[in-house]
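One chain of protein is taken out of this complex; the other chains stay put.
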Amino acid sequence: MDCVTANVIHQEEVQGGYQVLFLDAPAIAPHVQPGQFVHVRVPHMEESVLRRPFSVYRADGPVLQILYKGVGKGTRTMTYLRPGDSLGLIGPLGRGWPRLTEGRFPILVAGGYGMAALYLLARSMPMQGIAFFGGKSAPDILCVNEFEALGWEVQISTQDGSRGTRGIVTHCIDAWWQAADLKGRQVEAYACGPNAMLQAVAERAMARDWVAWVSVDRNMGCGVGACLTCVLKTRTPDGGWRWQRSCKEGPVFECRDICWEDE
Amino acid sequence: MDCVTANVIHQEEVQGGYQVLFLDAPAIAPHVQPGQFVHVRVPHMEESVLRRPFSVYRADGPVLQILYKGVGKGTRTMTYLRPGDSLGLIGPLGRGWPRLTEGRFPILVAGGYGMAALYLLARSMPMQGIAFFGGKSAPDILCVNEFEALGWEVQISTQDGSRGTRGIVTHCIDAWWQAADLKGRQVEAYACGPNAMLQAVAERAMARDWVAWVSVDRNMGCGVGACLTCVLKTRTPDGGWRWQRSCKEGPVFECRDICWEDE
Amino acid sequence: MKNPVMVASGTFGYGPEYAELVDLSQLGALVVKGIAWEPTRGNENPRTAETASGLLNAIGLPNPGAEGFVREYMPFLRQHDVPVIVNIWGRTVEEYVRVAEYFEGIEGVAALEVNVSCPNIKEGSAVFGTDLDLFRRVLDAVRSATALTLIPKLAPNVAAIADFAKAAEASGADALSLINSVPALAVDVETRRPKLANVTGGLTGPAIHPLAVKLVWDAARAVRIPVIGIGGIATPEDALEFLIVGAHAVAVGTASFTEPRTAVRVVEGIDDYLQRHNMASVQALVGTFQCN
Partner (left out) sequence: MKNPVMVASGTFGYGPEYAELVDLSQLGALVVKGIAWEPTRGNENPRTAETASGLLNAIGLPNPGAEGFVREYMPFLRQHDVPVIVNIWGRTVEEYVRVAEYFEGIEGVAALEVNVSCPNIKEGSAVFGTDLDLFRRVLDAVRSATALTLIPKLAPNVAAIADFAKAAEASGADALSLINSVPALAVDVETRRPKLANVTGGLTGPAIHPLAVKLVWDAARAVRIPVIGIGGIATPEDALEFLIVGAHAVAVGTASFTEPRTAVRVVEGIDDYLQRHNMASVQALVGTFQCN
């Protein structure tokens, strides 16, 4: 974990308002584990006291990529960043995706920036499984070529049917599950996306004996475990619950650990 | 007076950190009188609740020019403005320079952005006189060619002697005054620059029976006379004093009206 | 009132200053800069300083006196289709009474806002707003002096604003407005002198908005008379927050300096919101805060 000033190498729009930001961050990029995030101080936004968290999309040598969309004040300001600008970066932060359990079959489930948050995982996996990508419409489906280039099968669903199957991502998953011949393997799922998507994956995982890891999205303050903003309710062995910090113990949790009834 | 959004046409550095900003302001530019100012809402500076006042350097058709230097938060932020950006503009504001009194000989005295604040006056004068420009060093002497092109004689002084006479501007004025043959004309002086310069001009004006107009620089709030931030002490006929608003009754005052002892 | 959006005292002059830029008839009401019985010059320079998302001011209530104000500005104001609320202040209870009595007879004055909370008067006016007994005393006296609509303006720097709100209601106030600026201080570290000639000043602007919303909520729950929410409004959303927690109207202050047409934009933004949420009037929104 380090706190640095990173120069913007370049920035490009991918599609549907999604941007990829390339940063020169030699003190951070090489240490990133799949599923970890960086905490960004957006420049020209003095009115804001908080940083903004982003999953690391790619880390190649000193270069770190973030894939994001302008949804609010901070992310919209970020779209103006140009080569030569610089920004503050803390990272890598959080506990990323655990390794695939020996003998399990990996599936990835993603919506929105979740596709970016899963890319490094897909790249580092010992075997390729299936990636289920869901979104409202075709422009929300990202990185498909990249995942396919890694040898992953990508199944796409959009709510308006403009790309892939019409419907939500769990329809695809269920259809696949009905037909799947996993040759005795159990599934290990990795999901990042809207909360409803995570919960739907969790339900299936619990019903079908999958291991399922979900990366949660909580508003963050410090990003390092100090402020206790980003907490989420997790189950304790005694049947009770306790807060865990999604920036420190998370953002990835096994779905059984989360008190979904409080989400 | 209007309140508009103006597009940046372009911006260029002149010298010594001074910038000229070209704005498209058709609702304002054609109405500007020499010595008036505009009140600028600097973009990307949400943390600041106040606008920043700038004299109009030139107004040609719909195009308004501001000459400024990055001295603080707002002006430094302005240096990043590029074509396509836009900013808020209220103007024209204040009472500008009065017309030259029939039969008087005009002299201009300027330091810093004062050279810009006097340009439109020089251009509109019925006769050309002498302009005395002072500054710390050569890069602080601006617009000399422009004034000469209008037919004005420009006498320059710099404190380090790097351009023109070494010393402060009043040395030049005094030397000129000693030798001047004004053919019976009285002087009418117009000054804009640091307060000490204005006061030195005022002293001479009062001793030598000049009329002298000075444009004062007060921190401003509203710029339109509502907040009473920008007040300065002025003499009343009964020997007392009253506040006047430099944004409304000013920024130009006859030097005898100002209570210099309180400056 | 045509709409619930006023402009706050001291931030919109006496009317003419912004009239070229803002159509006054689009304002719910115009609250003029504080008026005392005697003309007053106010504080020395500098009178304002910028802070993070805020403005510090100690103007010191310069004003032409009640008669001077009526002579110089009421003819202009009467020509415009906008309710005029006169903000009044004094250094003693007697001064408050005098100016309140005077305005009862003046045509075109819709209401008096009683400023007991300006932090920039040294003679003791500040104390009226933070000492419950003095507060009651001045309001009782002003109430007896005039039949005009009375709107005490509360100070934010108290431990329990509800007590002041209730006291004002008990004294016969017709409405409340809050908050006035928050006592504050900025220092120029190079000279080690205060940034304002008056040393301390009042903080206003977006910086104080969340604390104003809290105080307005506390006050609105404590009384039945309408509350006017003031403090840091720069966007329609800021104003909506006040209405939702129970204010019946709002006033835009410092933001008029940033953007003269803020109040008008707030009016439009509230209209949009009401339409989007299928609400027939502002009344339907007031006090709809869901806090449990």
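Letters A, B and C name the chains as they come in the text, with residue numbers starting at 1 for each one.
Simple rule for what comes next: a contact is a pair of C-beta atoms (placed from the backbone, for glycine too) under 8 Å apart; a residue touches a chain by one contact, two chains touch by 3 or more.
These numbers come from a predicted model, not from an experiment.
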Selected from A:41, A:69 or A:204 as touching the chain missing from the view: A:41
Which of C:2, C:78 or C:193 contacts the chain that the document leaves out: C:193
Contact residue for the chain not shown (choose from A:149, A:182 or A:228): A:228
Which residue of C:88, C:148 or C:182 touches the chain not shown here: C:182
Missing-partner contacts on chain A, residue numbers: 1-3, 41, 46-51, 88, 90, 218-219, 221-229, 231-232, 242-243, 248
Interface with the undisplayed chain - residues on chain C: 51-54, 56, 130-131, 157-160, 182-187, 189, 191-194, 199-200, 203, 205-211, 213-214, 217, 232, 234, 237, 240-241, 244-245, 273, 288-291
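Rule of thumb we're sticking to: only the chains that are shown with their structure count from here on.
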Central chain (distance from its CA mean to the mean of all protein CA atoms): C
Whole-Å gap between the CA centroids of chain A and chain C: 48
Distance from chain C to chain B - Cα centre to Cα centre, in angstrom: 36
Where chain A and chain B are represented by their mean Cα positions, the distance between them in whole Å: 56
Residues of chain B whose C-beta touches two or more other chains: 46-47
For chain C, residues that touch 2 or more chains besides their own: 52-53, 206
